[in-house]
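One protein chain omitted, others in place.
Each chain carries a letter (A and B) given by its place in the written order, and its residues are counted from 1.
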Amino acid sequence: MNTKLLTAILLGSSVLCSAGAAFAQDATLTIESWRNDDLAIWQDKLIPAFEAKNPGIKVVFSPSAPTEYNAALNAKLDAGSAGDIITCRPFDASLDLYTKGKLADLTSLAGMENFSDVAKSAWTTDDGKATFCVPMASVIHGFIYNKDAFDKLGITPPATEEEFFAALDKIKADGTYIPMAMGTKDLWEAATMGYQNIGPNYWQGEEGRLALLKGEQKLTDAQWVEPYATLAKWKPYLGDGFEAQTYPDSQNLFTLGRAAIYPAGSWEISVFNTQAQFKMGAFPPPVRKAGDTCYISDHTDIGIGLNAASKNPDAAKTFLSWVASPEFAEIYANALPGFFSLNSTPVKMADPLAQEFVSWRDKCKSTIRSTYQILSRGTPNLENETWVESANVINGTDTPEVAAKKLQDGLDSWYKPAK
Amino acid sequence: MSRATNSFSRSAAAHAILIAYTIIALFPVFIIVINSFKARNAIFNAPMTPPTAETFDLVGYRTVLAQGDFLQYFQNSFIVTVSSLFFVLLFGAMAAFALSEYRFRGNKLMGLYLALGIMIPIRLGTVAILQLMVASGLVNTLTALVLVYTAQGLPLAIFILAEFMSTVSDDLKNAGRIDGLSEYTIFFRLVLPLVRPAMATVAVFTMIPIWNDLWFPLILAPSEATKTITLGAQMFIGQYVTNWNAVLAALSLAILPVLVLYLIFSRQLIRGITSGAVK
Partner (left out) sequence: MTATSATKRPFRWHIAIFLAPAVLVYTAIMIMPLFGTLQLALFRNVSQSQVFVGLDNFRTLFGDPNWSTNFWNALRNNVWFFIIHMLVQNPVGVVLAALLSSPRLRFSAFYRTAIFIPTILSFVIVGFAWKLILSPLWGVAPNLLDLVGLKSLFTPWLGKEEYALTALSLISVWQFIGIPMMLIYAAMLSIPDEVIEAAECDGVTGMAQFWKIKLPLILPAIGIISILTFVGNFNAFDLIYTAQGALAGPNYSTDILGTFLYRAFFGFQLQVGDPNMGAAIATMMFLIILVGVCIYLFLIQTRLRRYQF
């Protein structure tokens, strides 16, 4: 069967249904994104602000569910039906799109100078030569707590691990609240809110992460296994049936006021603000001994790039330059407290909880999640395996040592650090 | 006398089993629908109780209806499902008739070829299908979905219909031929009415996956104008969605139309499946 003929037949049948012909007049830019929660913010705040300044360019925000985003986006890019603007996952997923020629090189985009190299690192090639996405935001890990519950029980935010477990014991003994809202059903909670949250204090942030990349440290070394040992100790403080507790379950458990502490990512702030009817506070991951340097995971999480096959590259670049501007940063960071701008120009944020999170940048050392750069390029995929093993450790099906060994073995099977 | 009590107790047992199973079948739907009408706290504190005056709250529905045009989504789903169903039944029956009625060279091979599609999930061909649709400008049209679902439904339709058509009596068809009826008339006038029960079965088998499919609407027709109701409902249940009022309302809205349709057509469906005592 000849494809041209086939195309002609299909083309004929398309006359019957003319819903697809909406392109013409102004340049219309479609944004692909996994942030379906942000639909209202884009429609009501960001897009009107852009369109007011740039008549002649229309922008449509078209998100899909986060779980389907990568697969759907790849299929659409391969077939050439993807939108003009692509929201970028950090590191390898986007790098892969860039090396396949799906994402355009944005190194010389006007506005790129507003970002530091660290901010751009998640969307830059290994040799540092090309940047292919405009950094939008990072997220910070820590713990959000129910202030009313803490006040009632006379607990102050713990600074050390000892205080942390003492607080958990106290909440448990009191019995009014579930000490900690976290489940292992969705796996990633255990890895992201657990392991990557508390881990940097053990492996000393960037120092450990880079040593792991260079092959100088192994996941079976003490500083990488101990966070698992600590996670395993969380088990008795989690709610009944935490093995089947999903991520929305955990969120609801906390915002309904049933749990006292929530291992969090800063992106929760906006959701929690609208749902919780009590005062909330936040504390960074407790250090191991009083006086230790604290480390936080300040993870470059979301960027935005240009589809290399876009039919409106100029309009798209105008849009991306605007995303790189301090104006965008200001609107975005305040509309979505908890997504912290990566722009070098400091942004004023009104939300107290967001302010608390961002204040840790001054007193602690920042790092990104250990599994994201380079280490998740092969099969088995270190990030995905870390999800599985973190859940296993908390569930008690694997000991910390076994989990660490499995991860290292998987990594060894394909990763040969350059020496 | 003992025979009567025996049959009474037997039918009581039958009813007991059927009622028990009916409850199992309907309970999850019931739970979703009643909770969609409740305030957030009540959903969690008393999931089993129907909404009362204090806990009644339509906030979920308000959120959902403000976010998306569910009437439009429903209309899209309806158009796609009905058109695909029509083509699957028509083309499927024609092909099944050719395979079961005539002996020609390559008949068996053609049958096997058409059955191949039962064995591979069509999802695998996604990229190639999408490329085809892009090349022909069908992306974001309902036509693209109808084409894919027609192709997807055909193998099973042909497989089942051919089984049934081979049981239609030869005498009838031969009588028609002696009367000088064309093969087309024999097919449309004599055979099709006789296999109506099988067609109803195929219709159900075909309709369910089409109505409920999430994947192809997401890939081929994600635009606002062509979104199906399943995709529309899924938009509310992303990884970051915790608004259960909206989720439950969206689920209820996705259940109700198909439920109503099913209740309207179930009589015909059952009559179709069971009438004519096929064999």
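Basically, a residue touches a chain if its C-beta (ideal position, glycine included) is under 8 Å from a C-beta of that chain, and two chains touch if they have at least 3 such contacts.
Every value quoted in this text rests on a predicted model; they were computed, and no experiment measured them.
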Omitted chain - touching chains that are shown: A, B
Selected residue (touches chain absent from view) among A:A166, A:A222, A:A244 or A:A290: A:A244
Of B:I158, B:V195, B:A221 or B:A249, the residue in touch with the unshown chain: B:I158
On subunit A, residues whose C-beta touches the chain left out of the figure: 1, 6, 67, 70-71, 74-75, 89, 91-93, 96, 99-101, 183-188, 239-246, 249, 252-253, 371-372, 376-377, 379-381, 383-384, 387-388, 391-392, 395, 397-398, 410, 413-414
Interface with the unshown chain - residue positions in subunit B: 11, 14-15, 17-18, 21-22, 24-29, 31-32, 44, 47-48, 87, 90-92, 94-95, 97-99, 101-104, 110, 113-129, 132, 147-148, 150-152, 154-155, 158, 160, 163, 170, 173-174, 177, 182-184, 187, 197, 201, 204-205, 208, 211-212, 214, 230, 233-234, 237, 247, 251, 254-255, 258-259, 262-263, 266-267, 270, 273-274, 277-279
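Simple rule for what comes next: only the chains that are shown with their structure count from here on.
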Intercentroid distance (Cα basis), subunit B paired with subunit A, Å: 38
Residues of subunit A that touch subunit B when the two form their complex: 3, 6-7, 10-11, 13-14, 16-20, 22, 34-37, 39, 62, 64-68, 72, 75-76, 78-81, 247-248, 251-252, 255-256, 267, 271, 275
Touch list for subunit B against partner subunit A, complex: 40-41, 44, 67, 126-127, 130-143, 147, 218-219, 222-223, 225-226, 234-235, 237-244
